[in-house]
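Input: a single structure, listed below in structure tokens.
Apart from one protein chain that is not included, each protein chain of the complex appears where it belongs.
Right after this comes chain A.
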Amino acid sequence: MTATATILPNRTRRNLTIAKAMAEAIAQEMRRDDSVLVLGEDIAALGGVFGNTRGLLDEFGPARVRDTPISETGFIGAAVGMAAVGLRPVVELMFVDFFGVCMDAIYNLAAKNCYFSGGQSPVPLVLMTSVGGGYGDAGQHSQCLYGTFAHLPGMKVVVPSNAHDAKGLMIRAIRDDNPVIFMFHKALQGMGWLGTVQGSITDVPEDAYEIPFGQAAICRAGNDICIVSLGAGVHLALDAAQSLGEEGIAAEVVDLRTLVPLDRATIIASTAKTGRLLVVDEDYQSFGVSGEIIASVVESGVALKAPPRRIAFPDIPIPFSPALEHPALPSAAKIVATARQIVRAGR
């Protein structure tokens, strides 16, 4: 007899990339609900340049899985219209950087129609879009723009860091009656040409399941400093926390999972416990996610042992040259160095 029982899952382990988890979530919702359809550039025959619609055309056919011309103005507008009349489109904006030509349909129409109509005309749209850099794709294909979308009311904003969360958040997004911006980081997709962060590949249940919006995850517990991040930054924070642990600093890592709604309660509780806060955000520093999180903590009145800090992308266009881009991005080394300073300052 042993004192502790080993708890085994009632199923075998199955590891997936975020790309496959997203495709599986969409397929399961398409089987359940005929009003769900997918459209975007290269999402049908190719299966998506980021792999997240692979297999859908074969199963559901071209009427529900539509390749569109290269006109975001046209097909994002079409998706918003489809959602307004009762369909549940999942539309891909291949790179979030391209939002400029279709933003009116997103933030003036999709985001506001439910409010304008007194709730009579919701827009159950999922806009999935790739974000992030680090692979030399320059200033029009490497941005995160988390803050840009999270700033504007009427849309929910989701940023998964691993395959398990990506599936549950996608299913929740498709079932939501509000527009949801589903922002997936290219470094986490499991596509070789973008590099793959191994930690994003996780065990994914086969059944459909939802992850509720507005619930951050504590990925690693610690008492000395709270590190808050999202998307690819979570993995940098976890790597940093491992290094910090080896020098006796116990970092807690919070994965936001959704920006809208934002789980301020978890951030504040973690900061209250540790007395120290570091925010890691690959989006531009000024007027964005990192500032909002720090402001939320400060406004809560939590006692801090040291001033909160942030690591974000400097307020410059993203360079093409790796020699210039890489030093501008958040990194585990930057997190370790900054966390060390915060902990020492607070002693």
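By our rule, contacts are C-beta pairs under 8 Å (C-beta built on N, C-alpha and C of every residue); 3 or more make two chains touch, one makes a residue touch a chain; residues count from 1.
Note that in this section contacts and distances are computed from a predicted model.
From the set "PadR family transcriptional regulator", "Biotin-dependent enzyme", "HEAT repeat domain-containing protein" or "Dyp-type peroxidase family", the protein name that UniProt assigns to the chain left out of the figure is "Biotin-dependent enzyme". The residue touching the chain not shown here, chosen from A:L16, A:L37, A:I211 or A:L329, is A:L16.
When the whole complex is considered, the residue among A:P89, A:G133, A:G147 or A:G190 that touches the unshown chain is A:G190.
Listed here are the chain A residues that touch the chain not shown: 12, 14-17, 20, 46-47, 49, 51, 54, 190-193, 195-196, 198, 201.
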